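In this view, the complex is presented without one of its protein chains, the others remaining in place.
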Amino acid sequence: MLKDRYLSNDPFAWQIYELMRSKPIISPHGHIDVKVLLENKAFTNPVELLITPDHYITRLLYSQGISYEALGLDGSKKDPKQIWQLFADNYYLFQATPSRIWLQEILFTLFGVNEILNSNNAAAIYEVIEAKLKTKEFLPQSLFNSFNIEVLATTDSTSADLADHKQLQASGLSGRVIPTFRPDDISDPQRSDWKDGLSRLSKQSGVEVSSFANLLAALRKQRDHFIAHGATATDHGVFSAQTLKLDKNEAQGLFEKLLAGDLSQANVEMFRAAILFEHGVMCAEDGLVMQLHPGSLRNYDQKIFEKFGADKGFDIPVSLTFTKELQPLLNEVGSSKKFKMVLYTLDESTYTRELAPLAGVYPSIRLGPPWWFLDSFNGTNRWRDAVTDTAGFYNTVGFIDDTRAFCSVPVRHDLARRADAAYLAKKVNEGLLTQGEALSLAPQLAYQLSKDFFNL
Amino acid sequence: MLKDRYLSNDPFAWQIYELMRSKPIISPHGHIDVKVLLENKAFTNPVELLITPDHYITRLLYSQGISYEALGLDGSKKDPKQIWQLFADNYYLFQATPSRIWLQEILFTLFGVNEILNSNNAAAIYEVIEAKLKTKEFLPQSLFNSFNIEVLATTDSTSADLADHKQLQASGLSGRVIPTFRPDDISDPQRSDWKDGLSRLSKQSGVEVSSFANLLAALRKQRDHFIAHGATATDHGVFSAQTLKLDKNEAQGLFEKLLAGDLSQANVEMFRAAILFEHGVMCAEDGLVMQLHPGSLRNYDQKIFEKFGADKGFDIPVSLTFTKELQPLLNEVGSSKKFKMVLYTLDESTYTRELAPLAGVYPSIRLGPPWWFLDSFNGTNRWRDAVTDTAGFYNTVGFIDDTRAFCSVPVRHDLARRADAAYLAKKVNEGLLTQGEALSLAPQLAYQLSKDFFNL
Partner (left out) sequence: MLKDRYLSNDPFAWQIYELMRSKPIISPHGHIDVKVLLENKAFTNPVELLITPDHYITRLLYSQGISYEALGLDGSKKDPKQIWQLFADNYYLFQATPSRIWLQEILFTLFGVNEILNSNNAAAIYEVIEAKLKTKEFLPQSLFNSFNIEVLATTDSTSADLADHKQLQASGLSGRVIPTFRPDDISDPQRSDWKDGLSRLSKQSGVEVSSFANLLAALRKQRDHFIAHGATATDHGVFSAQTLKLDKNEAQGLFEKLLAGDLSQANVEMFRAAILFEHGVMCAEDGLVMQLHPGSLRNYDQKIFEKFGADKGFDIPVSLTFTKELQPLLNEVGSSKKFKMVLYTLDESTYTRELAPLAGVYPSIRLGPPWWFLDSFNGTNRWRDAVTDTAGFYNTVGFIDDTRAFCSVPVRHDLARRADAAYLAKKVNEGLLTQGEALSLAPQLAYQLSKDFFNL
């Protein structure tokens, strides 16, 4: 691998990148399971490490006719070497995709493998990885310490007791691991576990959720609990960005109807919008940073969901709008001193149309970097080109890895830094930035913007 | 013309292109009239060959105040030399458009004209073309044989008897010409010829379309008839991609209402969605590849339509979504072994938002290349950049010429190959592909992907 890969052979891009590379990782949003770090068990094999948990990889294999059974996703005990070989045989499918780049970077930077995986070298590479996984250096905590992570945020459900986090914080890791409050289960009455979620919240918070006012009170207690365990942010995986201000009586009436089972589409959507509004108001009160991840239709395929569960690649984005949807909330708290919100999107048509104009005027709003399907070199270029004109660099936050795959954390940050370095160097060449400005932006994009905005 | 035109002066792009150039043409979707080939009459003049049938050209002339009467589109007998001169005088309007590039390529590769058309050389070029059109080498069948076409699919209506196709298949062409089943006339109750379409289908299939069940039975018979004549695909020029699963009674009730004249918007849309769903289910049964071309508002201008008919440039795209619309069908047959679907769009905001995520997980889905207004160098670049990250190269099919203009078939394929070669070379330069990978992709994009997916 070339040292200056993905930097367009531009020596100035390398200079920018070097400044970025020296910075520790700030990861304010991701999906690493805190248990992996706490239990600190060795990863058993390359498949369990790199393939099974990565729905970016399994979905693309599925799209070319490789069954989830063949990949062991049905819980059957397949020989991991066989799965690895199957993956290698079909590795050409990933040509030019981010998954391919991330995987090669992991092979190279973590395991010292400097070859592109293929049918012939698959078995040998399997053995190299497997051998390293047995060493102390590849235990999760050792890896964490070697990754130069300053803060890593996990995602935790409404009623989590966070005992795991408390324990882990005592374990002496070289960086902080903090929870994020994600109240999705109690925010959508259409979820089959909505009432269970309310019960769990009652139990955990000690506040009986018998009214809308009590729901808010219980949420406030849990938010405080999260804050006490280091949380600085919430996250909301909503279908729509719609917010709605209801007065107390309206909210209570609606909540009663829903509890009584009147789950009409209108009631459901009104509740989702009203509770999202209230989450925002609470953020303005307690200072947790509100992250909005709207627009994915989850568990799109019923048969797949029933057989293999969630997060199997069958989450498909929908057309998205923000302007009218966020107006009630932003009119309430958009200029409040403590309110902070990060907006993400899967619909690129919102970049220049809505997101940059909103972030370019509201002091509370920052734009999250390209999310999910958009997290790539192409995606980063399109995003920066689209939002910078109107929002500048300082109304964005730094890279978000959003990953479930622990080993990909440093690799994803490294590639995002390379993409940004190449981007800044290009702007210098175009005469839109001076070299000095590009160099001053480097640590901001790689580190400081996220550290500051997420209060880390 | 430079041999390596449009290849960015990149010698490696030329190397990729050479591999593509050696491949025969697979054209699985287009609008060549089978009669042109069957009758094998000489084209009468350059205008009839290149201008009148090409609504890309006539619409742009109209947009600058040149009437369709002046172009002879009203059926009046205008002097073709005069029309050609008018075209040449206004040829500057086409600067940097695909129409201009295609036309210059035709002039150069077919007629040996190596000049840009203008007012002064118009008459001379007219004569060069006219003289060649009189020769045996320029008869439609001779041209076909010289174009190195392996398969050319036409588009044929629901109740076509396909006698023309049968006759043509006996004529000894060097490549196959096959029909495509396009049941648009019976799929939209709002069409003025809907009931006529049902009658034609009854007559041709021998199944009296007296019920919804019989409609499906008649369609199955016609599909078999098409398959017997070599068809491997269907095509659906729908307004929306909405699909809907109805049970038999619901479908029959709806069909009765429509037959009785109750053409409310709700009924019409429900039928369109229900029949599109049924077409999909039939594709999953008989293995015809389903092509979806949604999102064009046809015959936008009533006066133009009344005076000059369809396909006169007045088809304007609308905002499009796929996710919720295709969910009923994909939940039914999205993972079926025999189901295959190719998705096209005129709304680029669907590339990363919906199409790549769908094609990146469903084994039945492939993405069609940029369609209609998007078929250009810019369009190809935007499309590849957008969809490759999530869907890879192997969830696409090869180039589709979609043309009514016979002479533009080889030219369009050649330019698409040049665009793809330049694209692959660029990815190699960016470090996202190895040279070996790019070379292995070349024949796939130019030939194999379409051949395989369309069962050709």
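Letters A and B mark the chains as written, and numbering starts fresh at 1 in each.
Throughout what follows, a contact is a pair of C-beta atoms (placed from the backbone, for glycine too) under 8 Å apart; a residue touches a chain by one contact, two chains touch by 3 or more.
The structure presented is a predicted model; accordingly, all values stated were derived computationally and were not measured.
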Considering the complete complex, identify which of A:Thr135, A:Ser174, A:Ser210 or A:Thr434 is in touch with the unshown chain. A:Thr434
For the chain left off this view, which of B:Ser264, B:Asn378, B:Gln435 or B:Asn455 is in contact with it? B:Asn378
Which parts of chain B face the unshown chain closely enough to count as touching? 2, 5-6, 8, 59-60, 62-65, 92-98, 101, 116, 297, 300-304, 313-320, 346-349, 373-374, 376-379, 382
Would you write out the residues of chain A that touch the absent chain, in ascending order? 319, 321, 323-324, 327, 330-331, 334-335, 349, 352-354, 356-363, 365, 385-386, 388-395, 427, 430-434, 437, 440-441
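Heads up, the rule we're going with is that only the chains that are shown with their structure count from here on.
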From the mean C-alpha coordinate of chain A to that of chain B, what's the distance rounded to whole Å? 40
